[in-house]
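Apart from one protein chain that is not included, each protein chain of the complex appears where it belongs.
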Amino acid sequence: MSLSPLQLCLLFSSALFCVGLVGALSRSNTILVLLGVELMLNAANLNFIAFWRFSPSPSPATGVMFVIFSIAVAAAEAAVGLALVIAIYRHQKNIRLQEANRLKG
Amino acid sequence: MSVVVVATSASEWTALRVVDSLALVATATDRFLECAPVMLRDAVTGLLPDPWRWIANGLFAIVAIFAVFGLLFAFLTLAERKILGRVQNRPGPNRAPTPTFPFAKFLGKIRTYGLAQPFADGVKALTKEDIVPDGADKVLHFLAPVALLAFATLTLVVIPFGRNLVALQLDAAVLYFFAAGAATELAVFMAGWASRNKYSLLAAMRALAQLISYELPLLLSWVPVVMIAGSLSTVAIVEAQAGWKFGFIPHWHVLTPWGFAGFVIFMVAALAESNRSPFDLPEAESELIAGHLTEYSGFKYAFFFMAEYFGMCALSGMAVTLFLGGWRAPLPFLEFIPSYAWFGAKLLALILGFMWIRATFPRLRIDQLTRFSWKFLVPLALINLGNTVVWALMSGGSPALALARWPVCAAIIVVPFVWLGRAQSASYAPRTYRYAA
Partner (left out) sequence: MILPLVIIALLTIAVAAIAMTLRNLIHSALLLIGSWAGIAAFYFWAGAEFAAFAQVLVYVGAVSMVVLFAVLLTRRSRADLEVAPDAIGRGLGAMLAGGAVLGVLFGAVFATRLDVAPTAAPTASVRAIGQQLMGAHAASLLVVGVILTVALLGAVVIASTDREGGKEDAR
């Protein structure tokens, strides 16, 4: 069975998504977890471009538009997330995610 | 005069949208000097069979860029040292090896006025011991200068050096330029971090803070040009600046109120982005030894220098393209001079301005540096954006309106400039010293 380019793109993005997922779940450093989430976001963006490029009747620039908005939101997310990392560091002097549980009941 | 048109092979690689380098076809009306580079290219690569020609054309462009800017770099270092020397009332390098000819004594010693200095420097850099600190991150320590030079060179390819001379024609060339340039910060950070030296690390932090701060005004300052020219392609932006008003005032963007403000903001931000004095905080020699360059020697150090000059050339070239009319002649009757000569002249003028500024301005403090960007340049660039909109809206109407937009737009940018400048300088003076009289 031969793979179409679209399927290859989708496999690429799902593999990247899973790398990000494993990273986000297994690491305890907050920055690395955040980077794993960013990677998952990027993998999702790949799908927009792939479907835009290989859809039978592509609309002018919808996929690109989606990706541009997605990148903008991801940038905002990264900025806030890293500010949170710095705030956590100021409170507990390290950025281990397991120790940030002071609100645990 | 007819020039052989090189057809791009319609291979599947065109999906990559890499438009054939130098593919702009010289028209028959061009003079000989104008299309000489393209003819040279065709003469060299025409020997190859058609499917391979586009690779050869690309390689030719790469070799040309490296040769021209490599030589330019060599002599710019000399020029910089000479100019700095002249400003500081000393001769500068003037006794690089003077060739003597043992077989022809009558020639005597030939004075070269230090012109051989770049080559002497090159030999020195090549033969110096390459020291890597013991605790350094060896891979990153090696990668940093290479990455810096690579990114700096990448930015050069979209600049139109002449009528037919642009290595890569992209639809979003300006965006590409700043995307490639944005990566140079990473290399500076890698160098500072990998050296395992506290001064280098401080320099890396400073470089990050500085480059984040000045990225914003740099990007905002060229948006008006894109708005007016209606394109992100460098070739189209140069095209938009064609022609003369009344036959002698060129349509350069710098000659409009918003263009002038944008040009000044762009140049200030470019100074900071290329780590040049007075914004050379990452390598401030009186505070941080040499910053991120402290632990580098030999050819890696030379690479850093080369990247700095390449970056300076690229940013100046972009300023010429965006604001100074690119390769266009300033006056109609001067058009007989080939376009790349005009581009080179403008480029050198801007670079000499960089050197002059370096020789005369004292270095800023880090807090002054970031404050200057966030509280002065960014608001001004944003106001300039609105200013451009006013300009564009007023240009459509009657001649009276077109005349009135000059004072209006000048006022829109000058008033905030004066006001912000006063607010800024109020916080600087008078300066008090705690431990000195």
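Worth pointing out:
By written order: A and B. Residues from 1 in each chain.
Methods note: a contact is a pair of C-beta atoms (placed from the backbone, for glycine too) under 8 Å apart; a residue touches a chain by one contact, two chains touch by 3 or more.
Predicted model only: the values in this text are computed from it and were never measured.
Of B:Val166, B:Leu211 or B:Ala270, it is B:Leu211 that touches the chain left out of the display. Residues 12, 15-17, 137, 140, 170-172, 175-176, 178-180, 182-183, 185-186, 189-190, 193, 196, 201, 204-205, 208-209, 211-212, 215, 230-233 of chain B touch the missing chain (whole complex, contact as defined above). For chain A, the list of residues touching the undisplayed chain reads 4-12, 14-23, 25-29, 31-32, 34-36, 38-39, 42, 45-46, 49-50, 52-56, 58, 60-61, 63-65, 67-69, 71-80, 82-87, 89-91, 93-95.
Just so it is clear, only the chains that are shown with their structure count from here on.
Chain A and chain B have Cα centroids separated by 34 Å.
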